[in-house]
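Every protein chain but one is kept in place in this view of the complex.
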Amino acid sequence: MQTRSLEILVGFFVCLGVAAVFVMTFRVASLDTVGRGEGTYSVSGVFQNIGGLKVGASVTMAGVKIGRVRDIEIDPSSFQARVSIDISKRYDKIPEDTSAKILTAGLLGDQYIGLEPGGMDDYLADGSELTLTQGALVLENLIGQFVAGQSDSKEDKLAEAIGQLADSLKSSSEAKQGAHP
Amino acid sequence: MTGSIAIISNLLSGLGRAQFFLFNILSAIGPALLRPRIIVRQIYMIGVQSLVIIVISGMFIGMVLALQMANTLDRFGAEDSVGVIVALAVIRELGPVVAGLLFAGRAGSALAAEIGLMRATDQLSAMEMMAVDPMRRVVAPRFIAGLISLPLLTAIFSLMAIGVAGGHLIAVDLLGGDSGTYWSQIHANVELSDLRQCFVKAGVFGMVVNWIAMYQGYNAPPTSEGVSNATTSTVVVSSLSILALDFVLTAFMFS
Partner (left out) sequence: MSGEQTSEDLLVSVRELNFGYANRVIYDGINVDIRRGKVTAIMGPSGTGKTTLLRIIGGQWHPSHGQVLFDGVDVHRESRRGLYRLRQRMGMLFQNGALLTDLTVFENVAYPLREHTKLPDSMIRDIVLMKLEAVGLRGARDLYPEELSGGMARRVALARAIALDPDMVMYDEPFTGQDPISMGVLMRLIRSLNQSLGITSIVVSHDVGEVLSISDYAYIVSAGKVLDHGTPDQIRNSKSELVQQFLQGRPDGPIPFHYKAEPLTSELMGDAQ
């Protein structure tokens, strides 16, 4: 029957299309559920300057993604940025004195939060606060420092600025390689 | 002066009629879903018949994009990023837009001509006189078929452009890049929201093309000139609508 072959063709077409959608979702897009939905706990930290950090940015430890930035707001008392992050429940033994840094993937890439574990025996739990934080290195400020240092011809300030820049590049490129294995 | 007023009022009344037409379609969708066989037939006419053109153009678009990017990126030592750029360009813009334009040319024009001829040969009137609502039996099934077909066609198009034959063929097989790097770069940089955006666009374009095509066909004067004009203006209007809507949707979904 003619309708039969037609229906088979349509079925084939729909299968092909759905298969394409699936391949796109799993092969092409990054379907990671870290930091989304259940199985997370929330901690927050206050940063002096978050630079270009956005909601949804990744939170890594030793280069491994363990969470996401959930919310960014201004702390009403200190006028600093309060960043809430969701960390996967799988990583529930993170020392309480862990420090958080805002880092950049590459020289001009996206910004993310890197956690460096401390050594205490108490662990971060839902609602904990990260007290050791370091804000984003804003490139303009660094260059400003560098230029100011040059005009004042203070060698040590120049060296310090360059050293800072080099550090940030080094750590961020390490992080970049680690973040996308 | 009166001429321009007449043109504007014609334009507005046309828009208004098109809106009513859309409402009629939407209200006929429920009853139309009760007859899945008609929809299947229309998916064949609209979707399956457009498959070949979609697959071939997807391949070539991906290939040419990869070739252009590879040439430029090579100068900056960033040829690893070819895959990312092809993938993002195709998923965010080119996939839905080019598939939509091809769909307008292939399926939209055929649809306008079909409906226009049904109108011209009184088939639609005959249905009405048989107490059969052509909105439910003719228009709404085609509308649903467009809504289903174009996202699927877009997925196939994008996959062709990025993976199977297009970008992958050029970047990996021709220029000797690494397949693993190609995929992992894409994987790391394409977000699920990009895909969502891609399919939302495709669905909207599918609806709009079919809406315009059937409106044009339904209101075509019952002459051969009327039908051919309906076909032409279907392709013109729906292509422009796709481009304009693409801008609007992108602006909406990126902000």
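A few remarks follow.
For clarity, chains are labelled A and B in written order, and residue numbers in each chain start from 1.
Assume contacts are C-beta pairs under 8 Å (C-beta built on N, C-alpha and C of every residue); 3 or more make two chains touch, one makes a residue touch a chain.
All of these numbers come straight from a predicted model, not from anything done at the bench.
Touched by the hidden chain within the whole complex are the displayed chains B.
Across the entire complex, the residue among B:T72, B:T121, B:S179 or B:S193 in touch with the chain not shown is B:T121. Although one chain is not displayed, its contacts with chain B can still be listed: residues 117-118, 121-123, 125-133, 137.
Please note the rule applied: only the chains that are shown with their structure count from here on.
With centres set at the average Cα position, the gap from chain A to chain B is 36 Å.
Those residues of chain A that touch chain B in the shared complex are 3, 6-7, 9-10, 12-14, 16-18, 20-21, 23-25, 27-31, 180. For chain B in complex with chain A, the touching residues are 37, 40-41, 43-44, 47-48, 51, 87, 91, 148, 151-153, 155-156, 158-159, 162-163, 183-184, 186-192, 194-195, 199.
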